[in-house]
Each structure stands twice: as structure tokens, then as C-alpha cells.
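Quick notes on the structure that follows.
Removed from the display is one protein chain of the complex; every other protein chain stays in position.
On to subunit A.
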Amino acid sequence: MLLELSEEHKEHLAFLPQEDSAVVAEFGRTAVEFLRCCTNPKIYEGAARKLNVSSDTVQHGVEGLTYLLTERSKLKTSELDFQDSVFLYLDNRKEIRTILSESAPSLPSYHNLEWRLDEQLASRSLRQQIKPAVAIKLYLNQNGDHDTKVLRTDPATLLHLVQQLEQALEEMKTNHYRRVVRNIK
């Protein structure tokens, strides 16, 4: 029987495969120690410094491994099944994270845009016109469904759209934005 790991556990264990086997072994030993008695936060700090991750990450890693070990013995999982669970997770790890990050409540997302220049020459109510316009086809994605919207705009509005959206892009270069990003991490 394959072990079911919760999302939180998967996250906790996520950084382990990147480390070499010696490190993982050390983690394994710490996990066993943890099981036997208690934990020593100082060990986490040391490990965190060496590995260049936060000590929280280390603690979670140990706890995750501990969970794995306990579940394994609880369920008397076979060696094979245990390895399979881990490999399954590792192989699909990247995909799992991407899917999880995108399955949050979301809006349709931008996919592509096509445009076409149109010149209106006449209509039923007025002949001999010269009215330039731009037809726009907006491709959006939502939950795997593709949606297209066909829209139109005039030259003045088009310039306005470009100007506004360029300002939006500029916002990511501001000090305010950079400060927020730095401090959140």
C-alpha cells in the first residue's frame, strides 16, 4: 500500500532530494533521535547554516521524515511500496507544485492576443466614412477551458491602453515593490 503524504508533508520534504545522500542520512538520524526522545533546536540551527536554508525548513524536514518513518512502521509498508511512494512524489514533485499553485481561486488568465486593423468605409446609416479601428481577439484560459473574446477599439483608446499598461509594468521596478518583496521573504 502506498503511503499517502499530505500536501504539507510533501512541502516539508521538498528540499531534501536536492541535498546529497550524506545530508539526507544525517536527517534520517536526527529524525530517529527525535522519535526516541526530543529535539534540540540547536541542531536545526547548525544544519540550517550549513545547508543555507531556514531553520524552519530543517525542522519541517526532520518532522516530515519522522512522519514517514512512523507511518511506514505503522502500516508495515513493504520496502518496495515505501520506495515507490517516495519516487512517485519526487518524480512528480515539480508538476504537483505547479498544479497546486495554479489551483488556487483564480480568474481567467491571459493566453494570447491577436489584432487586426479595420477601416470602416460605410454603414447603412452613413456613406463615405473613413473610420479606423482595431479588432482584437483576446485568448483567455480558465481551468483548462479556452475562451476567446473579440473586441474592438479606436486609435485614441488603444494609445491610452498601451500607456496605462506600460505604467503597470513600471510599477514592478519601483522601490516600494522591491521593498515589499524583500521583506515578505
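Simple rule for what comes next: contacts are C-beta pairs under 8 Å (C-beta built on N, C-alpha and C of every residue); 3 or more make two chains touch, one makes a residue touch a chain; residues count from 1.
Throughout what follows, contacts and distances are computed from a predicted model.
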Undepicted complex member, UniProt protein name, chosen from "Isopropylmalate dehydrogenase-like domain-containing protein", "Cell division cycle associated 4", "Aspartate aminotransferase" or "COMM domain-containing protein 3": "COMM domain-containing protein 3"
Interface with the unshown chain - residue positions in subunit A: 7-8, 11, 97, 100-101, 103-110, 112-115, 117, 119, 123-129, 131-132, 134-136, 138, 140, 149-155, 157-162, 164-166, 168-169, 171-172, 177, 180-181, 184-185
